[in-house]
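Scroll down for the structure; my scribbles are underneath it.
Removed: one protein chain of the complex. Kept in place: all other protein chains.
And then chain A:
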Amino acid sequence: QVEYDPPNLHETQQFDESIGSVPPLLSDESLEALVEKECLHMPASDYVSRLKIGDLDLEGRMEAIEWIQKVGMHFGFGPLCVYLAVNFMDRFLAAVDMLKDKIWSIQLLAVASLYLAAKIDETVVPRSLDMKMNEEKYLFDNKTILKMELMILTTLNWRMQSITPFSFIDYFLNKLSNDPVPTEDSFS
């Protein structure tokens, strides 16, 4: 038996909305589906403790995140894109034992993660080669980046539509404020 709440659902049925306008408000079913899916898009549960005890390269990760933020800002990527890139990176690190002595590996991972995140979330994607931003450390040839891209996709089982806090913001803002029409401004 499917429970439903018609007034909310009509929000997804608005015919008059033009394409590209405000995405429809989440219905309660959609929210439930999102919460269930969110668990599939998180790094393994022991990931944080492994970072803390030094089993994984905490410092390398922080540095990579800083780089992702910097490049994201340079290309004008949205906050969701940057969040996705870090999410891909974390999930990959949690699943694969990167060789610690190969310092470049986490840098290559950061480049490929950001490249993938841009493809998922941005309309204009820079060439992979342009993402190095004049930093020697993050300079890899195109072939290497593409190989890493495939490796991330396989490792994360092509589950790249991560559920992020951004997926919920509108719903909760709306619940809190009783504002009937959420706007895209609620993101910024």
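We adopt the following convention: a contact is a pair of C-beta atoms (placed from the backbone, for glycine too) under 8 Å apart; a residue touches a chain by one contact, two chains touch by 3 or more; residues count from 1.
Please note the rule applied: contacts and distances are computed from a predicted model.
A.B. asks: Report the protein name recorded by UniProt for the chain absent from the figure; options are "Ubiquitin-conjugating enzyme E2 2", "Cytochrome b-c1 complex subunit Rieske, mitochondrial", "Exosome complex component N-terminal domain-containing protein" or "cyclin-dependent kinase".
C.D. replies: Missing chain, per its UniProt entry: "cyclin-dependent kinase".
A.B. asks: So which of A:Ala44, A:Met73 or A:Leu150 would be touching the chain we can't see?
C.D. replies: Going through A:Ala44, A:Met73 or A:Leu150 one by one, A:Leu150 is the residue touching the chain not shown.
A.B. asks: Which of A:Lys37, A:Arg50 or A:Lys137 touches the chain that is not shown?
C.D. replies: The single option touching the absent chain is A:Lys37.
A.B. asks: Considering the whole complex, which of A:Asn87, A:Ser113 or A:Ser128 touches the chain not shown?
C.D. replies: For the chain that is not drawn, the touching residue is A:Ser128.
A.B. asks: Please output the residues of chain A touching the missing chain, sorted low to high.
C.D. replies: 2, 4, 6, 9-10, 12-19, 23-24, 27, 29-30, 33, 37, 40, 115-116, 119-120, 125, 127-128, 142, 145-146, 149-150, 153-154, 157-161
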